[in-house]
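A protein chain is absent from this complex, but the other protein chains hold their places.
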Amino acid sequence: MNGIHDLGGMQGLGPLIREPDEPVFHEEWERRTFACLILTLAGGQYTVDELRHSIERMDPARYLSTPYYEHWLHSAEDLLDKKGVVTREELARRAAEIAARGRD
Amino acid sequence: MKHEHEHTQPPSDPALRIKALESLLIEKGLVDPGAIDELVDIFEHRIGPRNGARVVARAWVDPLYRQRLLEDGTKAIAELGITGLQGEDMVILANTPQVHNVVVCTLCSCYPWPTLGLPPTWYKSAPYRSRVVIEPRKVLAEFGLAIAPEVEVRVWDSSAEIRYLVLPMRPDGTEGWTEEQLAALVTRDSMIGTNVPRVDAAATGRGK
Partner (left out) sequence: MAALPREIVATAIRTGASARAEVGSAPRFKVGDAVIARNMNPTGHTRLPRYIRGRRGVIQRNHGGFAFADTRAHGLGDQPQYVYSVRFEGRELWGPDAAVRDAVYIDLWESYIEPVPSR
């Protein structure tokens, strides 16, 4: 698709910013996202092509403004829901439970 | 037509989202929690650019290895015990005095994991992906690398499943160095092609 991901030759997307001695993962949630995505991929839930295409269909503004591993999280949630493996309803319920536990 | 965008829902905290997802995947028997820790450990501590540096150093000292590397990158890299996910089909790009190579994935973030580990954020981000194919010399200059006009710049867009590793030229002043000493000179950026190995940079500890 002619999506936001097709960036070759675009201009105005900002300066090259490099973090010296950047860690492999910046946050714990990135580690977990990386691992869950690779393990579900290895488990045959989807192909890498499906994952890429799911990311391509993100809202363009969010694609450009969210951290990289949030793209992975998006694609895992999107495809697992589409395949009926983990629904958005289940995720929302579980997230609410976890958030409630955190507030106690 | 159904909208796939998320703009109708407020964005929610990725940390909360992954906690929810991970717990459900574990509950449903789709992911083993021990496997999560093992996988993170592999990519955080056991795979990284030091692998690629060994390949480069070997090619610098052993001309027959260099030949094998250029003929069949996957097989030659495997001789050093380096194989696997996102490196199953490797092609090595040799820099020469006439040609400088640099690698990108304009469409996403494809990168040779077994030799270089996971890519840095800049490699996966919009500015690098958009600019390096159209103004490579300007981008390389921002990395501190000046390319003479008579040198050809080849930008390799990893659009399929082949993964590329740049074999930089061996720097002057390294005659008689051991493979280990040479490998220490080889930076991650020099194997992506956004920089070159330098003897002085290694001495000061700078230049990833």
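Every chain is named by a letter (A and B) in the order it is written, and numbering of its residues begins at 1.
Here, a residue touches a chain if its C-beta (ideal position, glycine included) is under 8 Å from a C-beta of that chain, and two chains touch if they have at least 3 such contacts.
Please read all numbers here as calculations on a predicted model, not as lab measurements.
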Of B:92, B:107, B:126 or B:191, the residue in touch with the unshown chain: B:107
Of A:39, A:73 or A:86, the residue in touch with the unshown chain: A:39
Touch residues of subunit B, complete complex, unshown partner: 29-32, 34-35, 37-39, 42, 47, 83-89, 91, 106-107, 114, 133-134, 136-137, 149-162
Where the missing chain touches subunit A, by residue: 1-2, 6, 8-9, 39, 42-45, 47, 49-50, 52-53, 56
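Throughout what follows, only the chains that are shown with their structure count from here on.
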In the complex with subunit A, residue positions of subunit B that touch it: 4-7, 11-12, 14-25, 28, 30-32, 35-37, 39-40, 43-44, 48, 85, 106-109, 117-118, 120-122, 124-131, 133-134, 139, 142, 157, 208
Touch list for subunit A against partner subunit B, complex: 5-11, 13-22, 24-25, 27-29, 31-36, 38-40, 43, 45, 52, 55, 57-59, 61-62, 64, 66-70, 73-74, 76-78, 80, 85-86, 90-92, 94-95, 98-99
